[in-house]
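Note that one protein chain is taken out, while the other chains of the complex remain in position.
Which chain is which? They are A, B and C, in the order written, and residues in each are numbered from 1.
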Amino acid sequence: MMDWLTTVDHKKIGILYLIAGGFFFLIGGLEAILIRTQLMYPDQKIFVGDTFNQLTTMHGTTMIFFAAMPLLFAFMNAVVPLQIGARDVAFPFVNALGFWLFFAGGVLMNTSWFLGGAPDAGWTAYAPLSSIIDPDGKFHGVDFYVLGLQIAGIGTLIGGINFLVTIINMRAPGMTFMRMPLFTWTVFVTSILITFAFPAITVALIELMFDRLFHGAFFEASRGGNNVLWEHLFWIFGHPEVYILIMPAFGIISEVVSTFSKKRLFGYSSMVFATVLIGFLSFMVWVHHMFTTGIGAVGNSIFAIATMAIAVPTGVKIFNWLFTLWGGNIRFTVANLFATAFIPTFVMGGVTGVMLAVPAADFQYHDTYFVVAHFHYVIVGGLILSVFAGLYYWWPKMFGRMLSEGLGKVHFWLFFIGFHLTFFPQHFLGLMGLPRRYFTYMPGFGLETGNFISTIGAFLQGLGMIVFLINIIVTARKQKDAGNDPWDGFTLEWTIPSPAPEYNFKQTPLVRGLDAFWKEKMAGNKEMTPAEPIGPIHMPSPSILPFVMSLGLFISGYGFIYHHYIVSGAGLVITIISMFLRSLFDDHGWHIEPEELEEHKGGKA
Amino acid sequence: MSEHTHEAVSDESKRHKHEGPRNHNLTYIVSALLTIFAFAAVLYGQLDRTFIILFIVVLGLIQAVFQLFFWMHAKEKGHFFPVIGIAFGFFIALTAVAAAVWWMWW
Amino acid sequence: MNRLKKCMRLIPLFAVMAFLLAGCGSDKLSALQPQGPVAREQLFLMKFSLSIMVLVTIVVFAIYVWVIVRYRQRKGQENKIPKQVEGSHVLEIIWTTIPIILLLVLAVPTVYYTFKHSADHRADKNAIHVKVTGHQFWWQFEYPDFNIATAQNLVVPANKTIALELASADVSHAFWVPSLAGKVDANPGPVNVLYFQADKIDMFQGRCAELCGASHALMNFTVQSMAEADFQKWVDKMKSPVTVPADAKPGEALFKENCMACHQVSAQGLGVGPNLNGFASRPYIAGVLDNQDAAKKDDNLHKWIADPQGQKPGTKMPAFGQNFGGNLTDDQINQIVKYLHSLN
């Protein structure tokens, strides 16, 4: 237990992210099931009014910030250092801190369910709905949103910076930028997006917090404030955020598709270029979420064109994947089932995105189930499918055990069919006049069938998830059975034992080209050529401070929510003292000696 | 700490040329002058409003670049990523400001 | 052969899609059944962009199906290493330029209609000018040209441009009548504009499309289009003084005592609650309960006055029924119902 609270090992932190993210995914999914249950028939009264709004808000927020982001961070931690041939990330301590901050924020926000009600202003928390304070002072929902996201956001930001530095500075000899595996590239770009997008929501949340707690006037029209300001700040962050989510997914697909077709990636350099271009463009399109806000035709048109432009580099990626498969020797393992299913599904979501980018038409689509359908196609059909692909692919490297392929196939088909049943009809529901965030709809307007099918689909997805949980349990109970390289992989993570030892590489490998391991295999080598002699390996010491620092902010969050500023102060003091301790006592770390390395051979201690 | 520490070189000639106080003092004087000009332009009060605003913003930008390059060593080698990073951050900041000015001010 | 099955399943989906687009949902609510020029042009844009998207999707799906069927691993090939291809300039140029061209084609009508549909028609002499104000959770409509105000049911002449000016009294809302025009937000700050026109005499459903609180889903309204002459009659009626039949007098007294603080019953009165002038002719009570069905409407109104929260959570109107913490007996409420339903 203490081991997990104090660990600074990126592989363990990856597992922590996986567990926490998976847990929040189940919670978010449960909320989705409840939403769909309420909407199964017209005029139902199971969850009405604010209760339903709380479900919607918490579903969106939990899924985006506390499920999708940490699941991606799980892969970033588990895989990136291994792929670049590094012993660790640049800042192991900060890495742990990032995790605990995210976790503190997530827990803080979810406790709102038991403390008078969850936030209910939508995951976008548009002001002034979000800045209105409950006159009785009992309902604090949005305060939980503000502080929970703020704390988690800091964690994500430092995580992003950490991976940026890791990828720039910690690559093994010979691992030039243009030899980096595509997953690492996408993580690199995602980290850049995190670094430059999260400050925007930090500011937005600060402003909302000031309005709510200290009676500020940012969003209050009567004192000269402007609610559209919130929308700008939120989407300056929000749009890059959705690409933060999808980029690593693209990376996973690139790895899986190429491994299982036994072919190197088609058009590697254009893939890299497309990734960078998408990242850059993602900052230039935020207004497409605000076409109906009243920006005016000029602004709307400019941002419409900019938005459409993103389709081009994304298309490049799609076709490169297709042509990687073309002429390959394709194995349909479960990982590859998910990865290949991603391609058409994501395209369906992407093209509806381009349709949304037409402002005059978006006047009809906006805030309807058409939009809900669009983003679940790109998120569930894109991101979540790729997360599953990644899980089946890297599970052996993370845990030393292979997930069951048989159960995996059941999982895949239930989830995949359920997914399309849920979200395909929603396109039409939207066009037929069903706005989103509606807890009910009137019978007699043709909306019944679509909603019913959609709910059935959600139940199927739930079943699929249960099968996956069973798969995990079954797998965890069997012997470790994964070899170093179960899939005949291309990249460095497959050159070391599964699960990876604490120090990752006994000797830092020398990289001689793109797809480093594949290159050696083709040259008839079984292993990488080492770039250094065997020597003592320096390791960072574990520390409880990241946990304590996050705990401090967690406590302080409650202080702010309930206006007990002494408590907030006390929490902050805990955090600051921990920072001092960290600064005062240098971490000298410890060494693993060469003799020990021999003993460690074949697995983690 | 790690083994790299022992590669220490204490060769005076390897120090960067600008490392003398002259450049830094120069930056200081330039900054001070630019600041004074900006204040003066506003205090003088006879100039066209749009001109003053443009003028002081440009002076501010020049000063920022000066300090960035001399005091923060951004022009030295090995600062490729830092410069890109700051530039990109600045670029996004500028986009946000431009958006705010365009839609909410005029 | 799972692959194949999966793809076969997608083909009927697309057939369904085409079928549905040809006209589905209710002609009172669906954006797919436009009843005026603005919505019609928007449906054209949807169909136009959809055709491009279907084209793209078909190409991708075709390559996809081919690839996964043709290049799946067969028995005995487990160790075969396929030919490695690093890329192809020709192909890459093709799949960069063709999408660019498609998007340029899409961009032209996009920009054209974006400007067209954002136009401000308020100064147009032939247009009917209406000031719309969103409230949690009801809509107020003022006609500055006629000095009248109403709520929940927007009455307009058919075949005439209606120029709206939208704002909000509290949080953001969005005004949306799918079969007539796309939506625009009603913000508490600066006003937005929107215009539309109804082709025929009918009643259309409107929805609030921006999350605005507990009863966002119940902030419904209606747009009633009528012949020009009927519209004039309606305006005159709204302006003429209210006549109350004798049997509704007690109700009127009770109303004055309990409800006037928030509700006006006059040509242009505004208040915390909707102006109830001409209430009996509104299709719904508070947008959600039937107000026309002779068998139900009195009960519905009674239900509303006795317990508004039960019908619309979070509404600002207090409960009046004694069972719900109010001070009116069932009889008194019935009197008020009689009065309100006399307001034609």
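Convention: a contact is a pair of C-beta atoms (placed from the backbone, for glycine too) under 8 Å apart; a residue touches a chain by one contact, two chains touch by 3 or more.
By definition in this document, contacts and distances are computed from a predicted model.
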item	value
Absent chain [UniProt protein name; select from "Cytochrome B oxidoreductase", "Heme exporter protein B", "Phosphate transport system ATP-binding protein" or "Inner membrane ABC transporter permease protein YtfT"]	"Cytochrome B oxidoreductase"
Interface partners of the hidden chain - shown chains only, full complex considered	A, B
Residue of A:Val165, A:Ala531 or A:Leu597 in touch with the missing chain, whole complex considered	A:Val165
Of A:Asp50, A:Asp120 or A:Glu207, the one touching the omitted chain in the full complex	A:Glu207
For subunit B, residues in touch with the removed chain	1-2, 4-5, 7-11, 14-15, 19, 21, 24-25, 27-28, 31-32, 35, 38-39, 42-43, 49, 52-53, 56-57, 59-60, 63-64, 67-68, 71-72, 78-79, 81-82, 85-86, 88-90, 92-94, 96-97, 99-101, 103-105
Contacts of subunit A with the absent chain, listed as residue ranges	90-91, 157, 161-162, 164-165, 168-170, 195-200, 202-204, 206-207, 210-211, 214-218, 220, 222-226, 229, 232-233, 236, 580, 583-584, 586, 588
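Everything below uses one rule, namely that only the chains that are shown with their structure count from here on.
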item	value
Where subunit B and subunit C are represented by their mean Cα positions, the distance between them in whole Å	52
Subunit A residues counted as touching two or more neighbouring chains	226, 228, 296
Subunit B contact footprint on subunit A (complex, rising order)	168, 192, 195-196, 200, 226, 228-229, 232-233, 236, 283-284, 287, 295-296, 299, 538, 588
Contact footprint of subunit A on subunit C as seen in their complex	2-3, 6, 9-10, 13, 17, 20, 24-26, 28-32, 39, 41-43, 45-46, 49-50, 53, 56-57, 60-61, 63-64, 67-68, 71-73, 77, 80-88, 91-92, 95-96, 99-100, 103, 106-107, 110-111, 113-118, 170-172, 174, 176, 178-179, 181-185, 187-190, 192, 205, 207-218, 220, 313-314
Complex interface listing, subunit B residues touching subunit A	1-2, 81, 85, 88-89, 92, 95-96, 99-100, 102-104
